[in-house]
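Removed from the display is one protein chain of the complex; every other protein chain stays in position.
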Amino acid sequence: MKVGIIGATGYGGLELIRFLYTHKEVEKVELFTSSEEGALFSSKFPHLVDLYNQPLQKIDYDVLSQFDVVFASTPSGVSSNLFPPLLDRGPKLIDLSGDFRLKNLASYEKWYKKTPAPQEVVDASVYGLTEWNEKAIQEAKLIANPGCYPTAVLLSLLPLIKEKCIDPSFLVIDAKSGISGAGNKPSQTTHYSEANESFSIYKINEHQHIPEIEQAISMFAGVETNISFNTHLVPMTRGILATSYAKVQPGITQEHLTNCLKETYKNHPFVRVIENASSVGTNRVKGSNYCDVFAKLDERTGRVTVVGVIDNLVKGAAGQAIQNMNVQMNLPQTTGLQVVPLFM
Amino acid sequence: MKVGIIGATGYGGLELIRFLYTHKEVEKVELFTSSEEGALFSSKFPHLVDLYNQPLQKIDYDVLSQFDVVFASTPSGVSSNLFPPLLDRGPKLIDLSGDFRLKNLASYEKWYKKTPAPQEVVDASVYGLTEWNEKAIQEAKLIANPGCYPTAVLLSLLPLIKEKCIDPSFLVIDAKSGISGAGNKPSQTTHYSEANESFSIYKINEHQHIPEIEQAISMFAGVETNISFNTHLVPMTRGILATSYAKVQPGITQEHLTNCLKETYKNHPFVRVIENASSVGTNRVKGSNYCDVFAKLDERTGRVTVVGVIDNLVKGAAGQAIQNMNVQMNLPQTTGLQVVPLFM
Amino acid sequence: MKVGIIGATGYGGLELIRFLYTHKEVEKVELFTSSEEGALFSSKFPHLVDLYNQPLQKIDYDVLSQFDVVFASTPSGVSSNLFPPLLDRGPKLIDLSGDFRLKNLASYEKWYKKTPAPQEVVDASVYGLTEWNEKAIQEAKLIANPGCYPTAVLLSLLPLIKEKCIDPSFLVIDAKSGISGAGNKPSQTTHYSEANESFSIYKINEHQHIPEIEQAISMFAGVETNISFNTHLVPMTRGILATSYAKVQPGITQEHLTNCLKETYKNHPFVRVIENASSVGTNRVKGSNYCDVFAKLDERTGRVTVVGVIDNLVKGAAGQAIQNMNVQMNLPQTTGLQVVPLFM
Partner (left out) sequence: MKVGIIGATGYGGLELIRFLYTHKEVEKVELFTSSEEGALFSSKFPHLVDLYNQPLQKIDYDVLSQFDVVFASTPSGVSSNLFPPLLDRGPKLIDLSGDFRLKNLASYEKWYKKTPAPQEVVDASVYGLTEWNEKAIQEAKLIANPGCYPTAVLLSLLPLIKEKCIDPSFLVIDAKSGISGAGNKPSQTTHYSEANESFSIYKINEHQHIPEIEQAISMFAGVETNISFNTHLVPMTRGILATSYAKVQPGITQEHLTNCLKETYKNHPFVRVIENASSVGTNRVKGSNYCDVFAKLDERTGRVTVVGVIDNLVKGAAGQAIQNMNVQMNLPQTTGLQVVPLFM
């Protein structure tokens, strides 16, 4: 397989490179750019000069159409323009940005404040939450790879909503992310001396992943709901942990909750149902494609705490994208992704 | 004033020392121990040898009764025994542990799994949430200094509950703390290589600060409620940020929420009502006695996000304890506590 | 006293503000800017809105001449222009940049790659290494406050060089700094995700503090030498630790080394001679104006390890600047600076 990456100098792109270079079915990885034509990849990442010692290539559809798979790991508002002309030219397309995730274009405009992709291309795209959409992904020409937060939230909550274990009418989701989620562009917020040793809240009730999560709850669990969703910045590089709260439905026990998760994911190698509460932390998945999910009933209040944990750059971005590529190419999902978490 | 500290080698004790040494009304600070008799304070903290170059003193009630104020900064289960004999011997007593906070002894036993202090001593103690209990604190012989989490949670939520801005029947409180909250005793959880670069959840629905928060909501806002409350470990040393979620009452606007907070705290120098969302982070209060509070209405869901931010070791422990001492001694609350946050 | 700060939005300026607001002889602190006229101080630091709720003032020499002291905490190349017209207008001037430190203008040009200040102004300035230059500082109109690295290096090495304990002909100084030393301007180097969890070397043999250290060794110890000096970035916010290596002179013992340090600093409250090796770390001075110095003879090699430890933003910048102001104003050196290190 021959794989192209547009936007290779971002963190999502860098993680794609990291995994693809040890993916045994990938022969060649070429790097493209929509904005830095002629720049040397190795001028940004001199320690990777042995992996790729060429200028980033400019986007040429005739060239790209020769590839088996093309990933776009670009800021929102870029692939909505870049990908449509490639749609029927051959390669499987996998977009790591939010440009094709929201089926409702007005919603995209509202939350992203950008011009949406054409409706027919958005309609043709498939939401790449692998464990919940495998069939559609197999057939997809264009995959909208899920956002980092939605991945952690949906994998942990969807089984419980779908199986009516919890009341979806008052869902509170409190999400926390390492700072790599903000990308590689320096800013005051990500300036070391101000981000270090501080925990903060951001985009209060305004995160663009809100409509994505609500759309997926509707799509996969058949439930319409408005969630409360806030995001926080953790002084660490990698990792997302999302803590959700809801009432349980009458009669639901701890056993129901755990079994519901276990049953849902019994054939899914990358979702681990955690029963040992002391193991619910981002270091347990660091560097890997795992999503750890956990649910604990609070009998005192009749509410449940649901937790989803991922490495935001892997299962929340590049790892899930490669998992989707594997599904598209009829490879085992784990190909190239079977790594033990770093832990420390 | 002559001040004694029992448990000076813990982090709470160390912060008491840090502030008391620049408190202009304190002439003398003496250090006592309930468990390390004869140990040199400076063998644990050699960089503070100039401050206190003596062995920790053993507890002697005749000696302690000569002090104006005695702080206990000991693990739970210690001051419940140590303080009762001192109650009427002269010094003002301020306990930083949880031993005198819960009026219901059965509740103490359930959540702390320790033998409670005598009921009459607990009854005589005053809950030291300074901004909400100043009158009682002025008269108190024994102050139960609030827990770190309750301080951040209560200062942000109490005004909105009391003034009926929010519906207290479904309160979700998602709290995050730096690792110094776990104290100075090494463990696997606080081992650098396992705590660093990881965000984790702990004591799920089981934290002993749950009954303390519920009791204070009842006491100060007149509302009985069962909260959802979870705690998380942030890979940083200092700081607590608590994010709470509730429905607003019909007709409540953003302006009501902000005004309610402002009105409540207009004469309270250590509580700052934040309106600039980008300023809601733990580095904004680091090293200081401030509590920053913030409320934002989500019109889409009719729910509010309420945030309280403190330095867990200062407003969440030693700083509030000294603030209470100032109230007891008829000093301005800010004496010895007027420091600018470190920020970086 | 009325104090002005030019460059208040940098970290040096912010630390000046932090200490000056609790300095009992300072009545008023006003903030000036050379480049951000009209900007609100509180738009950068919303959490300090209560301290200073005005626009930064533009530089007006008639206004500034009314102040007792004016600090400049600006990038190099700024105060060389701003300060000369103020030299005889009244206020004591204290410059935290490198603009007046090097007496040899050609050396300034070579290492700073900027136009130097006028020779006569540089000649009139006094190098503000407080413990070594107190007399001259008392009389000075313009103080060149030492660099962060030189402070840690010189305070630890100067006594041993001056007293001929060590051979100065082959001096190796390996210095490490927290990232706040890079200032408040975002860059790829200080971008959290790339600075965090990484230790790196920078400005190899090229740091502009090299000529400053060599000049001070000549000035205070009467020795001309070329040092090896390298700097490293530590993934933490505050702190400098400099490790130096040299041969000891024949017959020099551990006792000589320790006594030499103790004798030198016996009357200097901010330099602590450490004998307990386990106490040599940046957390021991965090947030304070202390410099910890330490020397250990290696009998096996006949060489000594000398260590100097400071908080780069305090003793390495704002703290020492205020210490110098105290000396100029005939106040006790410790006024406004008597804080206990944070430690954790």
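Labels for the chains are A, B and C, by order of writing; each one numbers its residues from 1.
FYI, a residue touches a chain if its C-beta (ideal position, glycine included) is under 8 Å from a C-beta of that chain, and two chains touch if they have at least 3 such contacts.
Since the structure is predicted, the reported quantities are computational estimates derived from the model, not experimental observations.
Undergrad: Shown chains touched by the missing chain?
TA: Across all of the complex, the chain we cannot see touches A, B, C.
Undergrad: Considering the whole complex, which of B:K58, B:K113, B:H191 or B:R300 touches the chain not shown?
TA: Of the listed residues, the one touching the omitted chain is B:H191.
Undergrad: Decide which residue listed in A:R272, A:K296 or A:K315 touches the omitted chain of the complex.
TA: Answering carefully, the residue with contact to the hidden chain is A:R272.
Undergrad: Among C:E30, C:D68, C:D95 or C:E194, which residue is in touch with the absent chain?
TA: Of the candidates C:E30, C:D68, C:D95 or C:E194, C:E194 is in touch with the missing chain.
Undergrad: Looking at the whole complex, which of C:Q54, C:Q138, C:T301 or C:T334 touches the chain that is not displayed?
TA: Reading the full complex, the residue touching the unseen chain is C:T301.
Undergrad: Go through chain B and note every residue touching the omitted chain.
TA: So the residues of chain B touching the unseen chain are 11, 179-180, 182, 184-188, 190-197, 235-237.
Undergrad: For chain A, which positions touch the chain that isn't shown here?
TA: Touching the missing chain: residues 11, 14, 17-18, 21-22, 45-48, 50-51, 180, 197, 237-238, 272, 274, 276, 278-279, 284-285, 287, 290, 292, 313, 338-344.
Undergrad: Can you list, in ascending order, the chain C residues touching the missing chain?
TA: Residue positions of chain C that touch the missing chain: 170, 172, 174, 176, 178, 189, 193-194, 196-202, 204-205, 226-228, 230, 232-239, 241, 243, 245, 247, 277-278, 280-284, 286, 296, 298, 300-301, 303, 305, 307, 343-344.
Heads up, the rule we're going with is that only the chains that are shown with their structure count from here on.
Undergrad: Quick check: how many Å separate the C-alpha centres of chain A and chain B?
TA: Taking the mean C-alpha position of each chain, the two centres sit 38 Å apart.
Undergrad: Please compute the C-alpha centroid of chain B, do the same for chain C, then give the distance between them in whole Å.
TA: Their C-alpha centroids are separated by 36 Å.
Undergrad: Hey, how far is the Cα centre of chain A from the one of chain C, in Å?
TA: The mean C-alpha positions of chain A and chain C differ by 46 Å.
Undergrad: What parts of chain C, by residue number, touch at least two of the other chains?
TA: 11, 180, 197, 237, in rising order.
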